[in-house]
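Report on one structure; see the data block that follows.
Missing here is one protein chain; the remaining ones are kept as they sit in the complex.
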Amino acid sequence: MEKPLLEVKDLAVNFKREEGFFKAVEGISFKIWPREVVGLVGESGSGKTAASLSLLNLTSSRGKVGGEVFFDGVNILTLPERKLKKFRGRQIGVIFQEPMTFLNPVLTIGVQIMEPMVEHWKISWGQARERALYLLSEMGIKDSERRMKEYPHQLSGGIRQRVMISMALACSPRLLIADEPTTALDVTLQYQIIELLRRIREKTPMAILLVSHDLEVVRELCDRVMIMYGGRIVETGGIREIFKDPLHPYTRSLVEVSPSFERVAWRLPGEDAPFSYQSNIPAGCRFQHRCSRVSRECKGAEPSLKEIGGKGWIGNSFSFHRQVRCWKYQEGALEKDEKPL
Amino acid sequence: MYPFFSRRIFHAIIVLLGVSLLTFVMMNLAPGDPYHLDPELRFNPEAVARWKELRQLDQPLHVQYFSWLKNMLQGDFGISLVHNKPVWELMMERVPATLLLTGTSLLVSLLISIPLGVFSALRKGSFWDQVISSFTLGGVSIPNFWLGMLLILFFSYHFKWLPAAGMRTVGMEFSLLDYLKHLLLPTVVLSVASAAYFIRYVRAGVWEVIQQDYIITARAKGLGDMTILLRHVLRNAALPLITVISLHLPYLFTGAMLTEYVFSWPGMGRWIVSATLSRDYPSVMAINIMVAFLVTLFNLVADLLYASFDPRIKYR
Partner (left out) sequence: MIRKIMLIILVLILVLLLAFSFSGCNLEQSPDGQLRVSSLGSPITLNPLYVRDSFSAEVVSFLFESLLKSNKETLEMEPALVYDWEIKEEGRTYLLNFREGLQWSDGEPLTAQDAAFTLRVMCHPDFTGHQYSLYFHPIVGAVEYHLEHDSSLADGDIQGIEVIDEDTLKITLEQALAPFLSYLEFQPLPEHILGEVPVAEIEGHQFSRWPEVTSGPYLLEEWEVDEYLKMTSNQDFYMGAPNIEEIYYRIIPNQEAQLIELINGNLELIPTAVKLEDVEDLEENPEVEIYSNLRLVYDYLGFNMKREDTPLQEREVRRALSMILDREALVEDVLLGYGEVLHGPLVPLQFPYDPEFESFSPDLGRAEEILEETGYEDGFELKLIVNAGNQVRENAALMFKEAASQVGVEVNIQVLEWQAFLEASQQGNYDLIISGQGTGVDPDLTFNWHSQSPLNELGYANPRVDELIEEALVTMEEEERAEIYRQAQEVIVADAPMIWLYTREAVHAASSRLDNFTPHPENAFYKIYQWEIE
């Protein structure tokens, strides 16, 4: 059996604010195997972006990252910045959600695509240029010669996101973190980018962590999905299982309001995404205020992430667990009364 | 591009005309007359009349102004009433020293303020940031004159390390070190205020840039700190700095006038003061036009630099 490419243990991210520490991510653990495409789904404020950025210690100076992140067996969070840089961009590429603000406005896109190669591979700009042109045409950008000399503001949203992807792929990383790669785009473009990612996924041996609030996007691309709520993973499972048989009430509501591909923004019933300041984290399950099936024990203690059923399979080599964090599926409180939909 | 330029040049011409007219009117409204320099001449109406006639000062004011304007447009700034010498020559004799002093000071203040400002922004709130902040506060509030005298007292009088006056040791063979020694104190005096002023803007600019999303992108690419700083941060932070520098240049120039006096530097400063005090109209006109021209020019250069630093800006 292969070793996992990425193993995250008990990852926590705290942001220092004037009001106190804001726990964006609390004790999440997961693994990603080579070639696997994993979705990390949650609404805004659920901590999914913080979780993905913290894997490379990219959170701002006010963010404190705890826990362990093993990449290929190396705990990269304990590495000095100097060594950690060798992972960033080279082993792990990142696509950000808003290409307009995540691209430097005063540098040509050519420079921005070439610079990680020049940095990591110590090749000349001329050599890097060859590959950049190749990457751009791979991304379906015509006239890549001319595009290389253009600046972000001269490009359309779709092209910008393709540039962003080329940048992330420049050094052929083994893991790609895609943080909401389609959110900022309109629907047709979303579809094109998803197609693009799908093609990349087929052509390269790279693993992908797709961070999104959009279950539909995840469904298009992923093998497996992790649902986050309030800084915690609340459910994991294979993509088909999740859609067929969502266990956690939150997952269930996500699946329910996610009928079609056209829907861009949605909102859950209940209040806005909770701010989980240390002072006002509720005792018990974090979803209790918005849960339609809340019971007494939900208000008592927080349920643990519980494995349900056996291992699932993707491809032929790796296994995963179906997990859920809900009192209904805890030992002794297993559901007898109702079967999930 | 061209429409933009012609519009700017048109504006510049209007400004320069305005400055010249205003200067002309103010000079003529101020009490006194250039011939007052000669006490005997003052009391000899006949000689005064002859003196004025020879210099065409007996004509009506508007005639004087337009003939000045006509000559100026042909590159002739007239003859100084005090020095009896073309104003252009007087200016050219003094401009190099002032340019040397202001140029060095601008360079030095940028060399000081950029690293310190960047450092301050990156370590915002740290002990050294606070040290630098107090320096900037002190730097902008210390008067040039006072600082200059203080430095002379310490370095020239007390320690006898550096000369107190002039641009070089007279009667000595050319020596670069000698020039540098003379340049050091005036440059320090003139740079302190500018550096302090620039540091604040560099710090604020860099601080704002490092909050930007594209810096996260740059870090995610695994770029080195220096690459991020030079290629991503400074290029963006340079934009507001260019404006600040171009707006600051007139102040630097004014500061140079005082500093030149304190250190007996042979620049424009003394000439400007004496020309004004002696009502040397052609000199005063030329100086004002020159300064206004330089300010306009620097603003234009700043706009061009802006465009070259920020591809989003296009002039039409």
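Should a chain be cited, it is by its letter among A and B, assigned in written order, with residues numbered from 1 in that chain.
Quick note on the criterion: contacts are C-beta pairs under 8 Å (C-beta built on N, C-alpha and C of every residue); 3 or more make two chains touch, one makes a residue touch a chain.
All figures in this text were calculated on a predicted structure; none of them were measured in a lab.
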Touched by the hidden chain, which of the shown chains?
B
Option from B:L100, B:L122 or B:A204 whose C-beta touches the chain left out
B:L122
Touch criterion as defined above, residue of B:L180, B:L247, B:L294 or B:I313 at the omitted chain:
B:L180
Take the complete complex as the reference. Which residues in subunit B touch the chain that isn't displayed?
30-33, 36-44, 46-47, 50-51, 54, 79, 82-85, 93-94, 97, 111, 115, 118-119, 122, 149, 152, 156-157, 159-172, 177, 180-181, 184, 224-226, 229, 261-264, 266-267, 270-271, 274, 277-279
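The criterion applied here is as follows: only the chains that are shown with their structure count from here on.
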Taking each chain's centre as the mean of its CA atoms, subunit A sits from subunit B at a distance in Å of 55
Provide the residue numbers of subunit A that touch subunit B in the complex, in ascending order.
53, 56, 58, 60, 85-90, 93-94, 96, 98, 101-108, 111-112, 115-116, 119-120, 151, 153-154, 167, 170
Taking the touch rule as given, give the residues of subunit B at its contact with subunit A in the complex, in rising order.
211-214, 216-224, 227, 231-232, 235-236, 309-312
